[in-house]
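Quick one: the structure is below, questions incoming.
With one protein chain withheld, the remaining protein chains of the complex are depicted in position.
So that you can tell them apart, the chains are marked A and B in the order they are listed, and the count of residues begins at 1 in each.
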Amino acid sequence: MNQPSQIQTPSGGKMIATMVLVASICGVLIVGAFEGTAGAIAENKRIMLERAVFKVLPGAAGVREYAATAAGIQPLAAGEAVPARGVRFYAAYDAAGVLKGIAAEAGAKGYADTVRVLYGYDTKCQCIIGIGVVSMRETPGIGDKIITDAAFLKNFEALDVRLNSDLSALTNAVRVVKHGTKMNAWEIDAIAGATVTSKAVGRGINDSAQKLLPMLVPHIAELKP
Amino acid sequence: MTESLSQIFISTLLTNNFVLAMFLGLCPFLGVSGRLSTAFPMGVATMFVMLVASLCAYGLNMLLGYFHLEFLRLISYIVVIASCVQLVEMVMKKYSPALFRALGIYLPLITTNCAVLGVALFQTAREYDFSQSMAFSFGGGAGFTLALVLMASLRERLQLANVPTLVQGTALTLILAGLLSLTFMGFAGLGSLE
Partner (left out) sequence: MSLPNQADQGITFDTFMEGVWRQNPVFVMMLGMCPTLAVTVSAVNALSMGVATLFVLVSSSLLISLIRNLVPKEVRIATFIVIIATFVTLTDYLIQAVSLTLYEALGAFIQLIVVNCIILGRAEAHASKNPPLKAVINALGMGTGFTIGLFALGATREIFGAGKLFGMTLFGDQFQPWVVMVLPPGGFFVLAAWLLLFSLLRSKSATEGGHAHD
């Protein structure tokens, strides 16, 4: 230490200069990392999305992102925000470019936290033909039966979500019924012992379908190439 | 799907308690929970800082979103939250010395409490709007206070108990926290009606 012995405060200029120097080093590092990894991250996100959509719509080979609003449907660029009051959905095509179905996200409060699922909608039979879990924090061994329980997943082989004649809502709201009492194609047979989680899945799908399908179905022809 | 304000509040207060279910803010939880008389002011001060942080983060996120600078989010959150707490501390010292004496010594400690940054990050990740963010941070702060007060009461009680020397100290505190966390799991399902 070869400084004078009395205590001296460094000038404000030196403090600011140091902060500016540090901030610029950090700025360069962050921007570099952001630019350097942007491509790989976008690619990863695309692969994850495709994997999730292909799981609920077997046979699909390509995915395009759209948003449905009261005015109609419009394609979305990757990462683009959905317009206000709009719903994001994914159109899946098979290898020949024919529309295979629609996938959209649904969510409702489960036992511990929101259960979010992705469901696949088949345009021909107007029914839901598959679901996959996006995220949940349900109790392991109980709530997570919604991914493993074969009987529960059977509900989603052809869950009826037809629209009524004036295309304003579902003909029959999707309902979750007590285990073993499923009578109609629009009902979901709950898992015994995991009723709350089953109900969350059903309620989420109902809410999402009631909102998305009336906006989407009148314009479905626009999705066919 | 939008969550109602009361749902968010109850969920962060009990079901997804910040300390006992999400593991945020454990350092003060284990460190300051020795005495009830310090635990309560600490909890209140943290709740206050969380509200301020949540407010800042909400405004900042809108600003960053407007300029498409999302990659600066973390760095600006931490800097802005830290400076806001300093500012609040100074204002409080000037205009309300009584409040400052009660909470003042805890304020600097809280800046680097992960629960505070956690509030800001989680509300961004869940895309909460303004009132939802406020309910979330208020619930989080209240939940933190609740956990801290419960823990402090238990530990005060334990000082009178005859515990084997081997178990005394942090291990005992952790087991207590585990038991508390188990009890809080009983709140799961609250708010999922029907």
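Going forward, a contact is a pair of C-beta atoms (placed from the backbone, for glycine too) under 8 Å apart; a residue touches a chain by one contact, two chains touch by 3 or more.
The model shown is predicted, which means the values in this text are computed figures rather than measured ones.
> Which displayed chains does the hidden chain touch?
Those shown chains that the absent chain touches are A, B.
> Using the document's definition of touch, tell me which of B:M62, B:I75, B:V91 or B:V163 contacts the absent chain.
The one listed residue touching the chain not shown is B:I75.
> Which of A:V22, A:A81, A:A151 or A:L167 touches the chain that is not shown?
A:V22
> Sort through A:M48, A:A71 or A:A151 and give me the one touching the missing partner chain.
Answer from the full complex: A:M48 touches the omitted chain.
> What chain B residues would touch the chain not displayed?
Residue positions of chain B that touch the missing chain: 20-27, 30, 71-72, 74-75, 78-79, 82, 112-114, 116-118, 121-122, 125, 166-167, 169-172, 174-175, 177-179, 181-182, 185.
> Considering the whole complex rather than only what is displayed, give the residues of chain A touching the chain that is not shown.
Interface residues of chain A facing the absent chain: 9-10, 14-15, 18-19, 21-23, 25-26, 29-30, 33-34, 36-37, 40-41, 44-45, 48, 135, 139-141.
Just so it is clear, only the chains that are shown with their structure count from here on.
> Could you grab the centroid distance between chain A and chain B? Build each centroid from C-alpha atoms only and quote it in angstrom.
That gives a centre separation of 29 Å.
> Which residues of chain B touch chain A in their complex?
Checking each residue of chain B against chain A gives 1, 3, 7, 11, 15-16, 71-72, 75, 188-189, 191-192, 194.
> Sort out for me which residues of chain A touch chain B in the complex.
26, 30-31, 34, 106-114, 139, 196, 199-200, 204, 207-208
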